[in-house]
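The other protein chains are all here in position, but one chain of the complex has been omitted.
So, chain A:
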Amino acid sequence: MSSRKKTLLKVIILGDSGVGKTSLMQQFVNNKFSHQYKATIGADFLTKEIIIDNNKPVTLQIWDTAGQERFQSLGVAFYRGADCCVLCFDVTNEKSLNNLTSWKDEFLVQSNVSNPQDFPFIIIGNKIDVDDSKKIPSLQKKLHNITHNQLGGLNYPVFETSAKDSINVEAAFEVIAKMALQQEELNAASGGDVNDDYNDAINIHLDGESSGCGC
């Protein structure tokens, strides 16, 4: 049973409250955009099976977190074992853009990844469907400054998306999956896989033909 190894990629979505993290995740996983999602409390989690590079099936585990509060010790459980981190901002909210660096730092502190220098991050600027007059003035320049700052810059791929109109979401997640897969392979090569104590001492028997608890 344990011989069949499924490739599981853990992706974390971070960013300020209200930038559209849940919408992006929902749009990607369920291809839907409800006009408004409720505020995420604690964490949320969805998975999607996709095929990358034409033949490689992987399961993306997408972890969505609340943007308002940053938990110090709880964060460890959220971030541990991540293969890729998506930093989100809202193209109409300059503060959310300026906070990207602190979200990245937060992630690195909490996840304790072994290769902070080349850990895969990507940046998503969401809500490009909104009227231009509402967007951050000279966004491209500010974005360029943030991504090309020599000192601790966020020199990562940037995607501008609309979860509402489903623009670029699929493409962004495809890149995320590829980057995560590379990271996962890197981890596997360095022997970081400790999760093989699945031989379970407890057996479960269901009497009769009952299939599940009837929920």
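Here is the rule we use: contacts are C-beta pairs under 8 Å (C-beta built on N, C-alpha and C of every residue); 3 or more make two chains touch, one makes a residue touch a chain; residues count from 1.
Criterion: contacts and distances are computed from a predicted model.
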Field: Hidden chain of the complex, named as in its UniProt record, picked from "Proteasome subunit alpha type", "Rab-GAP TBC domain-containing protein", "DgyrCDS11909" or "Transcription initiation factor IIA subunit 2"
entry: "Rab-GAP TBC domain-containing protein"
Task: Check the options A:T7, A:T59, A:T147 or A:N168 and report the residue that touches the missing chain.
output: A:T59
Sole residue of A:Q68, A:N155 or A:S190 that reaches the chain not shown, by the stated touch rule: A:Q68
Task: Consider the whole complex, including the chain that is not shown, and state which of A:L46, A:L108 or A:V130 touches that chain.
output: A:L46
- request: Determine and list the chain A residues touching the chain excluded from the picture.
  value: 8, 17-18, 34-39, 41-47, 59, 61, 66, 68-69, 71-74, 77-78, 198-208, 210, 212-215
